[in-house]
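Excluded from the complex is one protein chain; the other protein chains are retained at their positions.
Letters A and B mark the chains in the order given here, with residues in each chain numbered from 1 onward.
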Amino acid sequence: MLKSLRSDILHEAESKDLKVIIIAAEGPVFSSGHDLKELTDVRGRDYHTEVFQTCSEVMMLIRNHPVPVIAMVNGLATAAGCQLVASCDIAVASDKSSFATPGVNIGLFCSTPAVALGRAVPRKVALEMLFTGEPISAQEAVRHGLISKVVPEGQLEEETMRIAKKIASLSRSVVALGKATFYKQLSQDLRAAYFLTSQAMVDNLALRDGQEGIEAFIQKRKPVWSH
Amino acid sequence: MLKSLRSDILHEAESKDLKVIIIAAEGPVFSSGHDLKELTDVRGRDYHTEVFQTCSEVMMLIRNHPVPVIAMVNGLATAAGCQLVASCDIAVASDKSSFATPGVNIGLFCSTPAVALGRAVPRKVALEMLFTGEPISAQEAVRHGLISKVVPEGQLEEETMRIAKKIASLSRSVVALGKATFYKQLSQDLRAAYFLTSQAMVDNLALRDGQEGIEAFIQKRKPVWSH
Partner (left out) sequence: MLKSLRSDILHEAESKDLKVIIIAAEGPVFSSGHDLKELTDVRGRDYHTEVFQTCSEVMMLIRNHPVPVIAMVNGLATAAGCQLVASCDIAVASDKSSFATPGVNIGLFCSTPAVALGRAVPRKVALEMLFTGEPISAQEAVRHGLISKVVPEGQLEEETMRIAKKIASLSRSVVALGKATFYKQLSQDLRAAYFLTSQAMVDNLALRDGQEGIEAFIQKRKPVWSH
């Protein structure tokens, strides 16, 4: 599953025609994370290591991908499934969705999910989820920043597609530069972050789409992107 | 008081029978922080230094403790008392509780409380509290992540005990590994954090309780922890 997800995420990643990725699921569960049968003793330490390295790699691929990745969640997202939601750039969920890191119940603390969760929500929210394994609702998830938006189930696809189409109407090269710069500056000190992003603004202006956008705005016409 | 708190927190910290700690108070004030009579000029710089070092040590003890520490708050938590709440892993408060860092009113900026506060709530929330000294309600505190949950006063003990009993029903060794790993990865960059936590997952699986939990789940029975 992780390898298939990795392969799908990498599919035509560098194509100019790819503008945005939506990760969705069928059925009442978005994702419940790892298959526990892969984590029994008999599989051995090396196999376990490979499983978690592949999982971490998929999560980092999302961040390092040139286009925005949206999670469209309709149902339960637990453990590495909750981590997947937290790792996406944007997440839209139906009001019947819920989110949990229940590993502690079966003696396997959700330490890898906690990397993404702990960077998305306040510390006390993350710790209560991790220590009790209890789920939070979509309403709580949006309030604490785990997801971007919660909508009624009937509007989930419409709202997700609206956001995706908006992003797809923008310049791919501008979005890619912006995404990469955002994550890079986030952990830097303020001075370093402003130095990096000031350069990124100047580089952005030097892109063909940077000048096209500003010219179109001044000329009061729609921009024509070359991506 | 700080030394007594330190001694209580360290009491049987390594005992397998200790699963969770609750910090509570009697009376209408949870804690109003330092005794100002200890901070007058006559006590001298060395004494002041010792006071704040002991305080910081207690706060770090909570984070470094193997079991989760829960603050059960019913009333006012100010200055180092607010810091204590912010420093716990989980905090449950009654709806009549409030939280403030009012040191600035008496010419002593709450700089040590700001360490815990600034890591629990958004920057602007922390700065308004620190610059004005004005209290926030329990509702505001939960919205901004300073506390985990707010309940009516009559349900405070019940809800706190429910969470504590849930944690006490889990494997101590798994929870301890998870807690230590959570705080360690939180300040790392993403790649380092995933490397660390992937190792922690594999180590967790190698714990006796790691395998017991997964076996019990697959066999559809309750796990029997050895802690």
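Observations on the model:
Rule of thumb we're sticking to: contacts are C-beta pairs under 8 Å (C-beta built on N, C-alpha and C of every residue); 3 or more make two chains touch, one makes a residue touch a chain.
All values reported here derive from a predicted model rather than from experimental measurement.
The missing chain, though absent from the display, is touched by one residue of A:Leu5, A:Leu36, A:Met60 or A:Met201; that residue is A:Met201. Although one chain is not drawn, the whole complex shows that of B:Thr112, B:Ser198 or B:Gln211 it is B:Thr112 that touches it.
If you put the missing chain back, the residues of chain B touching it would be 36-37, 39-41, 45, 48-49, 52-53, 55-56, 59-60, 63, 104-112, 114-115, 118-119, 121-128, 130-134, 143-144, 187. Against the chain not shown here, chain A presents residues 68, 89-91, 119-121, 143-149, 163, 166-167, 170-171, 174-175, 177-179, 181-182, 185-186, 189-191, 193-195, 197-202, 204-207, 209-218, 223, 225.
Criterion: only the chains that are shown with their structure count from here on.
For this pair, chain A with chain B, the centres built from the Cα atoms lie 29 Å apart.
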